[in-house]
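In this view, the complex is presented without one of its protein chains, the others remaining in place.
Order of writing sets the labels: A, B, C and D. Residues in every chain begin at 1.
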Amino acid sequence: EEPVRGGEATFLMSPAPQVLTSAMTTAGAEQVVSAKISDSLFTYDFNLNPQPLLAESYEVSDDGLRVTFHLRKGVKWHDGVEFTSEDLAYTTMEVWKVLHGRGRTIFANVESVETPDKHTAVFVMRRPSPGMLKSLAAQYAQILPAHIYKGTDPLTNPANLKPIGTGPFRFVSFQPGDNLVLERNPDYWDEGKPYLDKLIFRFIPDPATRAAALESGDAHIVPQNLIPMADLERLEASGEFDVTTKGYEFLNEMEMIEFNLDDDVMKDIRVRKAIAHAIDRQWIVDNILFGYGQPATTPLHHQLTELHDDTGVPQYEYDPEKSKALLEEAGYKADANGVRLKLVVDPLPYGDHQQHIGAYMREAMREVGIDLEVRAQDFAGFVKRVYTDRDFQFTVNLLTGGSDPTVGTQRTFWGPSFKIGVGFSNGSHYENPEMDKILEDAAAEMDPAKRKELYHQFQKLAMEDLPAFPLVAVESTTTASKRLKNHSIDANGTYSNFAEVWLEPAK
Amino acid sequence: MDRQFWTYLGWRGAQSLVIIAIVIVGSFLLLHLVPGDMVDVLGGQRGDMDAEMMADLRARYGLDRPVLVQLLEYIGAVLRGDLGYSFRNSTDVLSLVLQRLPTTILLVVCSVITAVFIGTMAGVVAARHSHRLIDVVISMVVLVFYATPIFLTGLGLMIVFSVKLRLLPIGGLMTPGFGGNWLELVTNVVTHLILPVLSLSLFYIAIYTRLARASMLQVLEQDYIRTAYAKGLSTYNVIIGHALRNALLPVVTMVGLQIAELFGGAVLTETIFSLPGVGRLAYDAVFERDYPLILGVLLVCSFIIIMVNLIIDIIYTLLDPRVEVSR
Amino acid sequence: MTRRLEVADLVVRHKTRKGTVHAVAGVSFEIGAGQTLGLVGESGCGKSSLARAIVGLNKPTSGNLAINGTAVDPRRPSSRARDMQMIFQDPYGSLNPRLTVRELVEEPLKVHRLRSRAERREWVKALLDRVGIPETMHDRLPHQLSGGQRQRVGIARALALEPKIIICDEPVSALDVSVQAQVLNLLVDLQREQDLSYLFISHDLEVIRYVSHWIAVMYLGVIVEIGPVDRIWKSPLHPYTRALMQTTDNREMQAGPEVKLNSELPNPLSPPSGCRFRTRCPLAIERCAQEEPQLREEAAGHKVACHRAQEWASRVSAAA
Amino acid sequence: MLRRVLLSPAGIIGLITLLIIVGMALSAPYVFPKGPWSLVARPYLWPGQREGLIFGTDALGRDILAGVFYGSRVSLLVGIVATACALLIGITVGAVAGYFGAAADAVLMRITDAFQTIPGFLFAVVLVSILSPSIATIILAIATVSWPPVARLTRAEVLRVRESEYVQSCKVIGMSAPRIILTQVLPNSLSPVIVAAAVLVATAIITEAGLSFLGLGDPNVMSWGTLINVGRPSIRTTWFICIIPGLFVVLTVLALNLLGDAINDALNPHLRRR
Partner (left out) sequence: MAGIKNAQAPRPLLDVHNLSVAVKLASKARAYAVDKVSFSVGVGETLALVGESGAGKSLTAMALMRLHKAQTMDVEADRIDLLGRDIARMNDREIRSIRGSTVAMIFQDPLSALNPVLTVERQLVESIVLHNDMSRSQARKRALELLDMVRIPAAGSRLSEYSHRLSGGMRQRVMIAMALAGNPKLILADEPTTALDVTISAQILDLLKELQRDLGVGMLFITHDLHAVRTVAHRVAVMYSGRIVETGDVSKVFNDPSHPYTEGLLAARPHGSFVGAAHRLREIPGTVPAPADRPAGCAFAPRCNRRTAECEVRPPPLEYVGPAGFACYHPLQEVPA
């Protein structure tokens, strides 16, 4: 189909972004909006191979300690200033490494950035970091204009709310909590693009309202499961909307149980296994996720096609009898009511799925004689309870795997990442020197085959020790009007810059 | 308005200050005595902050000092017109709240006016025909409005008028990036507000109808109504000229008592109709443990509610010359 | 004659937002055993304030009180209850609507833990019998009684503790004429039987005259004239008393200056200087504005607070 | 009084509806011995789609009818307990402020004012979320925001009754202040409060539903609000999950209001017949 220029597309989101740059935050909303305003070095294809954006090409030295980026020429910031390697150097060293939650890990090994000329930047590494190259999309690595930020406190720079970027869309207006209006950048480096005249973001907190807005034609695209799953079938059936799971290959979300290994009951692997056997994960996929996901076989998401490998990895199929036997073995006898032990689960209060899984587990656990209480709290309470007070038994958590294990999964299983007070770190408090070594080696391994093997060992060991039990590998959905084209064409999906997106004129 | 009136107003002003002081101290202590602070949430969301960084942040935001010290400083700041800084939103609380306030005020004021106007009319009609069919019908309809939770009304109205009939926009205060002259702007805002205002006011229409009906019935029993009839006035003139103003007095009082509730109800309405108001701001702030912001919202709301009550007192004084005696 | 109740220089103030009302501005009198002091005056002159201060419902600002010769601190409304009781004006409002007649009369005894249960029953029965409430009505609630019956229950309740002093604040004003007579007769009979002392408040001069041994006339917080009933009735000296008499069918009043009032009570928040009555008094002279007249005895027990009282007093005695 | 209530059609309808709901609450464990949580069938079954599930199933395949039965227990419990707490606080504050007046009145009423100037529902949201949602915190929050009107009402009534002659007469017979408050003032000033209580229960039920709607319900307890919350995201498609419990909220609130009105009417002529 031939793209058509013009038109306004409306993009629904929730929560609302608080600032309009993602260089200093990991919050999803900020990532989505800022990607449209400011381009990153790369975007990624569905197999997570980098595709040029602001970096036309790159090369890595054999020892992996020098990474050279050749930057695109003739790119201008929205205020007309030229984009140079200086911007990249500044952002890397003073923003990503210092202020960005993930960036602090991803770029931890970057010692300095050399700028031999305006269009070349060389990352000098302390240790090789192959994972870094998977993480240069806008959401983790948004480049800031040095001429605006340098010498200021990036956290309070007014440009955070009136961003100046290099991307296909320019900032027009922002009503915090309500809407953000962007317009076409006529000086975009990729001439002719973008196609849309205007891109409007509306922040709608209520799921039913979002569905209604999409249906009434007030909006065109809703990313990341923000349309209630129960509505998807009907919307799809109406013929006016598309539901796709493409475009989340970098996200790789996983519903995972984290067992608190500091807890006397949870310490016992038999109990952990018993819990694992008591859960019918296919039921969860079918009934809670409406089929958008798969029972997880390893801690790595199946969308990480290069590394995901479950051969020889122990599996915990749904088997209540086995579960009961394990509990029996662990010394938990059933009382008159059939109750063997009482446990408390803390589902992550984010969206409904964890709560629903918690509610399902309460019933499933009853089958095997576990009286499960589902605790409710708000997000802050959850984080404090689990990561600071460590006053919990197990969670149902939603963990982002990211484009590479080093970005996400690693922190859940790597001993040193256990830090009191740090959210979404090693919540289980799992410490196994063998595991630590595997993960550290894998992180620095440049050879893809060896790397794959190391991660295979990781997957096996993780499932043997079972500090955390991966329940479901979630597939996120984007729901969009059929009139909106080209919105999920790479691994960044709705997180990409939307330069290619166009809107079919209404009939 | 004589000196007495001003003394009275001064007295009310002093009372208001005391009330605000109680609100400040009370909510401040409440928020600071519960577990979990903003840094915990921040740490959680960022994913990889270490304890040191969190301690740093606490020091930076002043969260590491004794609660009483923080309280005193907060009070000092409030007196200077500074409600603190919302680190989550990278803005100072006051400007954040003020930015959102117009929407909420618009919503609440429109709802109050709608509720009082429709409610009073319905109440007067019902009282005028008390115990006849029309009264029973009005009373029942209004009772159903009253019994239906705001969110059901809101979602219902939205599904009917926005999705099915596509008559009115789904939510928001105006079309994003709306550009047009002021008349178009007003029209745009009005169309956006119809459903939220309706869903918020239906509940209150019920209250005012019942109140106006009861108060009208009571007023119609009064001797001065008999006097008015004895003068030879027609029923219409008696009701409009003599009864209505007296019957409105409890309604006016009720508005004062209920304005706070309306602000509360705005949380739900703003959530459903995605209006960028303070209700939603506070709701979001709660989940982010943005204490300065929560405090700021509570404080500004209380302040506004107190001001509204002062205004209502003045209106009351104008409507009822007896206040100087009765209060 | 023993002095049952002595009141000296009693002052009662009410603070309101508009200012302070001197509802009772220094009142002194005494009541002997078996005697009634009738207190008349226009509405708002402070009759109730005075009565309430005496029984302890108001805290007086200053003043002294003695019961049976023993001083009582008027600012501490402690246990005056057994010596002194009160009968209220509103027969509908003065009885708790939730208690039966029997319970209402028994209540004071219970409060003071007097007598055994059985004795209490007996006593209540006797009391109710005395005030003329038939036994069939003992278990009724107040709203099932007529006004006169309620007032009788109120009287029985007041008598339950066998006090010797009863303060009656307009006990018959709210009653129908035909019932009024019943209650007045009851009160008079009880006084004779039990040697009671009454402070009897009314603004109906005929009623006051009927029940009282002594009459006091109050105006804006002060007693302007006080004396034996016959003296006051036949030869009132204060112009205000004379004005009140004009509103009755008093044909015995001795000739004197004709006083007809054409104005209303001045604002009690700012009473006139000098003689409080001077603004309405057709006979006021200059002195009245400057000097407040004191109560002076013009004849045995007959005291008047008027600068010109002696003028008519001499005429009255001359005529007598 | 009951007779008077039963004489009015509104009173009868209200009472019967309420009795049915109480009946549901009491019979829930017998009718649905497996409890409201058990996953009986596929999620999102429409009412009547499968035999025996007349209200269908919710987002997890739980029987909505069972949820409604058990929900009535919780909703009524929340309503009644929260109201009881609010009444306890409100009546105490109101009675003390009204009877003793002066300083006690000034202090208590300013505190009451302060509570009344904070948007109630918003405050409840803050309270429940920072104390973490559970049935206890929900009750606490509802009670906290609903006592001020009770205090005001009680105070006004107490002020009225305090000035009545029968209270004066109790002072004259030497009754102590606490005894006067308890035996004279409160019994005679609580009728409007009782009427208000019916409405308070109703309001508490609505508030609980509202809190649950915002996701602040107790996940371990099946209330109507829980069902509404579960059904809310998919209200566009499977609206019945939300609407059925919603209708029960409406019904209960209606019934309570009708009953309150009837009690009010029954009390009033009684008081007026003087």
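Everything that follows uses one rule, which is that a residue touches a chain if its C-beta (ideal position, glycine included) is under 8 Å from a C-beta of that chain, and two chains touch if they have at least 3 such contacts.
Note that the coordinates shown come from a computational prediction; the quantities given were computed from them, not determined experimentally.
Taking every chain of the complex into account, the absent chain touches B, C.
Summary of contacts with the chain left out: across B:Gln15, B:Ser90 or B:Gln222, the touching residue is B:Gln222.
Contact with the chain not shown here comes from a single listed residue; of C:Ala33, C:Leu265, C:Leu283 or C:Ala299, that residue is C:Leu265. Contact with the omitted chain, checked across C:Leu205, C:Val224, C:Cys275 or C:Cys288, is made by C:Leu205. Per the touch definition above, the residue from C:Ser28, C:Asn64 or C:Gln182 contacting the chain not shown is C:Gln182.
Hidden from this view is one chain, which touches chain C at 42-43, 146-149, 176-182, 184-185, 188-189, 203-207, 209-213, 229-230, 233, 243-244, 246-249, 261-265. Although one chain is not shown, part of chain B still touches it, namely residues 131, 222-224, 226-234, 241-242, 245-246, 249, 319-322, 325.
Following the convention adopted for this analysis, only the chains that are shown with their structure count from here on.
When every chain is reduced to the mean of its CA atoms, the largest separation from chain A belongs to C. Separation between the centroids of chain C and chain D, computed from CA atoms only, is 51 Å.
The mean-CA centres of chain A and chain D are about 43 angstrom from one another, to the nearest whole unit. Looking at chain B, one finds that residues 36, 155, 159, 163, 271, 286-287, 289 touch two or more other chains. In chain C, no residue touches two or more other chains.
Listing the residues of chain A that touch chain D in their complex gives 207-208, 211-212, 215, 228-231, 233-234, 287-288, 349, 352, 355-356, 358-360, 362-363, 373-378, 381. Chain C contributes residues 52, 55-57, 77, 79-82, 85-86, 88-90, 92-98, 107-108, 111-112, 143, 154, 157, 160-161 to its touches with chain D in the complex. If you check the complex, the residues on chain B that touch chain A are 35-38, 40-41, 43-51, 54, 88-91, 96, 99-100, 155, 158-159, 162-163, 166, 169-173, 176-177, 271-276, 280-281, 284, 286-289.
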